[in-house]
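Worksheet: one structure, shown below.
Left out: one protein chain. Kept in place: all the others.
Our next item is chain A:
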């Protein structure tokens, strides 16, 4: 069976990708929220601190403020969010505090912003003017969110992996079940003989696939019934016609054995020949019908060594070609194997050869070639086929050429050849040729 891309594995892959995107998105959102919240709390702390210090300055004066700032700088807070201060004069020269230089913050408008403190440390800060020659900056490093963010990442990684495994697992399970149900229908169509599908209305849940299954069961059953009806009818026709013919033939044989009068004997032998021809025609018609009915059905086909088969047939025809004055030759590539019904394939080849020897006059050339593919060609330098007849000659009972040339035959040989070719997924046709006819059978692969 050819490798196909299953729709179900694609759906599972898509579900996994989607859940990956969802989990990543949620994580980024959570991370951002935490960062914003931490920054907000630093901002609030700075503002509260600044307001407190401004109050102290207003109520207790500058010395008290300096003292308080020194006190606060001496304490190391437990949460690690260390505050920083800078009390400076109007020119930004430090009076007290641990910030080295006045940053670009305008105290007149109480500007706030992120400033640099030492190497690689940033902090949120706000400046304010306390008096004409006094301005203050309060800054605070944001609380250490690293640990929290790492914890959140871990939760998302573990949770996300679990979630995706769950989605993948459940998806596969569901897809596997769906795949099995669809594949059962495919199998049933691939091999209708097996009858693997349950009868409709069994353990049905009534979803779309159950409906499809029911339709498939009905279609396969209908196909089987048609084939059976066809076989039965054709078997009966064959039986009902052949049996009386056999009895008739038996009577003719007895008559032949009893009487020896010359004209009677000739007529009796002629009658027996007619019976044989009738039976042959019936067989051909049934073979054509059977081949058409089984077109595309690979059942009962097995590997046939075409090279060997074709060589045997050519050897069989060699003497009779010589006898009838034909120049007959063949080129067979060894080891050409083809899946088919051996008897039918022999019939196909002999029908083409019979056709060639029938129309090519004595002294003419007939060539057969077989190459891998398979490509089988039967070529002659006889009268050829008129342009307008190139398709019609494969029709049943079409024998304009034969009628013109007054040749015997049922007009079924090429129709049967085509039916057999098509039953084997081969094409048969007339290739354009300069002289005579060139019949070519080709494998589709």
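In the analysis below, a contact is a pair of C-beta atoms (placed from the backbone, for glycine too) under 8 Å apart; a residue touches a chain by one contact, two chains touch by 3 or more; residues count from 1.
Just so it is clear, contacts and distances are computed from a predicted model.
S.K.: Can you pick, from "Na+/H+ antiporter subunit E", "TctA family transporter", "Spore germination protein KB" or "DNA-binding response OmpR family regulator", the UniProt name of the chain not shown?
M.R.: The record for the missing subunit names the protein "DNA-binding response OmpR family regulator".
S.K.: Touching the hidden chain in the complete assembly: which of A:48, A:173, A:212 or A:269 does that?
M.R.: The single option touching the absent chain is A:269.
S.K.: Which one touches the absent chain: A:153, A:173, A:246 or A:371?
M.R.: Selected residue, touching the omitted chain: A:246.
S.K.: Considering the whole complex, which of A:215, A:312 or A:392 touches the chain not shown?
M.R.: The single option touching the absent chain is A:312.
S.K.: If the hidden chain were put back, which residues of chain A would touch it?
M.R.: On the side of chain A, residues 235, 238-239, 242-243, 245-250, 253, 256, 269, 272, 275, 279-280, 283, 286-287, 290, 300, 312-313, 315-320, 323, 341-344, 346-347, 350, 353-354, 357 touch the unshown chain.
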